[in-house]
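Missing here: one protein chain of the complex. Every other protein chain is in place.
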Amino acid sequence: MMRIALAWIVLLLLFLAELLMARGRIGPYAPLVGLAMIAVVVTCFMRLQKGSPLMHVFALAGLFWLCLLVGLGSVDFLTRTDHAVGQELAQPGQAQP
Amino acid sequence: MSITLEEARESYLTEEGTLRSWLLTTDHKRIALLYLGSTTVFFFLGGIAAAAMRLQLVTPNGLIVSNETYNRLFTGHGVIMVWFFLVPVVPVTLGNFVVPLMIGARDLAFPRLNLFSWYLFVLGGLIAIYALFAGGVDTGWTFYTPLSTDYAKGHVVAIVLGIFISGFSSIATGINFIVTIHRLRAPGLTWYRLPIFLWSLYATSVIYVLATPVLAITLVLLAFERIFRVGVFDPALGGDPLLFQHMFWFYSHPAVYIMILPGMGVVSEIIPAFSGKRLFGYHFVAWCSVAIAVIGFLVWGHHMFVAGTSVYSAIVFSILSYFVAVPSAIKVFNWLGTMHKGFVRFDAPMLYALGFIGLFTMGGLTGLFLAALAADVHLTQTYFVVAHFHYIMVGGMVSAFFGGLHYWWPKITGRMYPEMWGRVAAIMIFFGFNLTFFPQFILGYEGMPRRYATYPPQFQVLNVLSSAGATILAVAYLLPLGYLMWSLFRGARAPANPWNATGLEWQTPSPPPHINFIVTPVVTQPPYNYPPPEAQEHV
Partner (left out) sequence: MSEVTFQYENETHRADTAVAGFWLFLASEMLFFGGLFLVWTVYRQIHNSGFNQASQHANLLIGSINTVILFTSSAVFAAALPAGRRGANRTAFWLCVVTWLLGLAFLLLKLWEWKTDLGEGLFPGPDFSITGPGSAGAPLFWAFYFVATGLHGIHLLVGLGLVAWIALMAYRKQLSASNATSLEVVSLYWAFVDVIWLMLYPMIYLSGHVG
């Protein structure tokens, strides 16, 4: 009971921090606080760490594959040398490899 | 749970025969048969589409259908064969039946989820069939945007809904197998004593669980864009159609490993049994199954080499695609090593397995041509690609499925199939297949594009050869339908272990009782525990 109440307070504080950060100069790092909130939910409410090793494997596998999807999926878009339709800052002089 | 000997002697087939007991069963063996029935129907539907296509291509100007109809035919053929036959078939028919038996359990971890998965599959399939018969879809099974979202006139949303629903059937099956293999192994059945079929199904299930959801979200986004006429792939809004292709292939490439891994697992069971010899390099074969599944997630970009991705991304995917070939090759060498100095029997399952090795190897090697960027520019979207994947999917996978079906037929039905007909069909399939698809390698190399209802006249001879092969193949596929059905009524009664094979599934009667094992087996031997060749007495 105490654990849950404490976790809720931490979540509230993290949430306020996230909001304040977003308005301030360290805005781009606000989502990291979001990750911290998720960590609180996973450990204090879902209690993953108390589960069997098998559960840890499953959860970590999901996370790992998610990173593969977003990471490897972004490689194309990060390495393009042409520019997307709609962006007005196209550089006409750029040579194609 | 106690049980009388009489109850135990009843097989899962003969106990209660009402329709209700079949449609509400949670027995993995009955569910496997439900799936067998439905996947067979889909196989023949997809086959009819293929037959129509091959008939069309007998003449350069097209023999029987219009361009538009042809587009619908190859879309229907692709959708049905991929999602309603190849992706499910071996895991849900042979896997569902054999996994608890091989593991020494009485059922899968979640029997009711298993039944639910069959209903999802059937529902998805019915919706997809409705879409195809209500006028069809002409986008190709790959649904590339913006054709599928903005321009195609057809039942895209319906067919995509059918695929979406059947995807949950896959995820459910995957969860069931993974948890079962982790948790329900008989005493003494350590990981390294598991038959390779289970390692393969485990690897397949990982792909089911982790790749299928990405297809699901992709199809949702596709449907959204089609219904609301705006979406995330729309170039007019600044969107990128290639994003669809990335997301689609993130699933669809691992999907081809979903299709082939179980087949490799089946072959890994058949070869030791019919060589009377331990599987060569067991650990390698086991971990190569895992490696294929994992690396298979990293190569999807090779479907997009000419689509407009960055060249750096293409290079990365090309290199990774070469890596994925390695574990498959290792397996092939291990199968050959198993047969070497073994006492090889050429029963039907073995003929199918041998056909698999040859045809899969051809298909796999030609994949390497396609993985090379420069060669792919010339070969992509031609019949070379079509031949490549049919060698693996049909020459490989369907042969493996038939091999497994024949291998476990005595266990499933309690009857032996007629051996002569089995061999005739296997050989006919091998020759018919090669005649159908080998000319397509040449056609593709010479530049004939895929998905066209007509072609330049210089390609006619090879097309006619291919269509002739398809006729032989069609007959060859109908043969097992005939003699397997016949065997249900007139086949010889099968003993518990007709092949003298190792494995827990052969320690129980053919067909097994509802509870599989009267006494939980205890495993103390390594897998494929055949005596060494010198110790065997050869007839």
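A and B are the chain letters, set down in written order, and residue numbers restart from 1 in every chain.
Keep this in mind: a contact is a pair of C-beta atoms (placed from the backbone, for glycine too) under 8 Å apart; a residue touches a chain by one contact, two chains touch by 3 or more.
Here the structure is a predicted model, which means the values were calculated and not measured.
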The one of B:Trp22, B:Phe44, B:Phe110 or B:Tyr312 in touch with the missing chain is B:Phe110
Of B:Val137, B:Ile175 or B:Val324, which sits in contact with the chain we cannot see? B:Ile175
Counting contacts across the full complex, list the positions on chain A that touch the omitted chain. 1, 4-5, 7-8, 11-12, 15, 18-19, 22-25, 27-28, 30-31, 33-34, 37-38, 41-42, 44-46, 48, 51-52, 54-55, 58-59, 61-63, 65-66, 69-70, 73-74, 77-78, 84, 86-88
Absent-chain interface residues of chain B come out as 1, 26, 105-107, 109-111, 171, 175-176, 178-179, 182-184, 209-214, 216-218, 220-221, 224-225, 228-232, 237-240, 243, 246-247, 250
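In this section, only the chains that are shown with their structure count from here on.
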Centroid spacing, where centroids are CA-atom means, of chain A and chain B in whole angstrom: 36
How about chain B: which of its residues touch chain A in the complex? 182-183, 206, 210, 214, 235, 237-238, 240, 242, 246-247, 250, 297-298, 301, 309-313, 316
In the complex, chain A residues that touch chain B: 54, 61-62, 65, 68-69, 72-73, 75-77, 79-81, 84-87, 97
